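As you look at this complex, bear in mind that one protein chain is not there, while each of the others sits in place.
On to chain A.
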Amino acid sequence: MKNILYITFLFLLTATSCQKVIDLKVDDTEPKIVLEARYDATKEEVWVRISKTIDVFSAENYPQIKGAQVEIIDENGVSTPLADQGDGTYLFENYVPIFDSEYAIKIVVDGETYEASDYLKNVVPLDSLSTEFQEASAFSEEGYVVFMNATDPFGSNYYGAIRKVNGEYRKELGDEFLFDDSFSEGNTQSVPIFSELYQVGDTVQIELNSYSEKTYNYLNQLRAIASGSEVSAAPANPVNQWSKEALGHFSAFGYDTKTIIIAE
């Protein structure tokens, strides 16, 4: 909704407002460890990246932390080590999921042990995709909106929709459409994805991720902070997900996918 306010501002101010680069002093902090861990149950792939923070105005690349011990542990306590890829990432493929169960990740790096867990929920099926033509408006040219048709199962559910258009993933910040069922609990619904309008002939593939509440909240918090801290009076780092102070998170999720070719 803040965006809406800013549209209003834009109206008022396009005539005079202006932007420029300024010199600012920012207090740099000690580099902090960053742990990004993901278990994609549909692709059956466990992937971890270990890195550190860099200074705000730094031109350096993110450090790649090699030589850590990384393992994934299922609800029965069975531990499976990930392979060090040598570039700060760690991988294990063909890891068969047990849906509706808890997974944990354990990372030992620089003598410290970090643990985090996530609940792998059952995947909510995506029944179909449909389209609707939309006339040109103040915001956009004319085109087709894609709708996801799905039945929200009983209980709280958390979703993220990722688009692949003509074979290319949409990867910009905010391209994953995060939504929950708090306004639509248990309904059969048709959810529009307004982020983009398509033209006849476009191939649109949607991957509908089913997240745990914890991951969904984290992704929203991450989105809020990454989309520009200057808007909020109280910008905050996402809640720490690890057993020790570290940035990043561990998510375990699966997805259902459908593809549609836009036709008149």
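The rule is short, and it goes like this: a contact is a pair of C-beta atoms (placed from the backbone, for glycine too) under 8 Å apart; a residue touches a chain by one contact, two chains touch by 3 or more; residues count from 1.
The rule is short, and it goes like this: contacts and distances are computed from a predicted model.
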**Request:** Leaving aside the chains on screen, match the unshown one to its UniProt name from "Succinate dehydrogenase cytochrome b556 subunit", "TonB-dependent receptor plug domain-containing protein", "ABC transporter permease" or "3-oxoacyl-[acyl-carrier-protein] synthase-1".
**Result:** "TonB-dependent receptor plug domain-containing protein"
**Request:** Among A:E36, A:E102 or A:E196, single out the residue that touches the unshown chain.
**Result:** A:E36
**Message:** Among A:S130, A:S156 or A:S190, which one touches the chain that has been omitted from the display?
**Reply:** A:S190
**Prompt:** Thinking of the whole complex, not just what is shown, which of A:V48, A:L82 or A:L219 touches the missing chain?
**Reply:** A:L219
**Residue, one of A:A59, A:V78, A:V96 or A:A263, that touches the chain absent here** = A:A59
**Asked** Please identify, in ascending order, the residues of chain A that touch the omitted chain?
**Response** 1-2, 4-5, 7-9, 11-13, 16-24, 26-29, 31-32, 34, 36, 51-59, 62, 136-139, 171-173, 183-185, 187, 189-191, 217, 219-222, 224-226, 228-239, 247-249
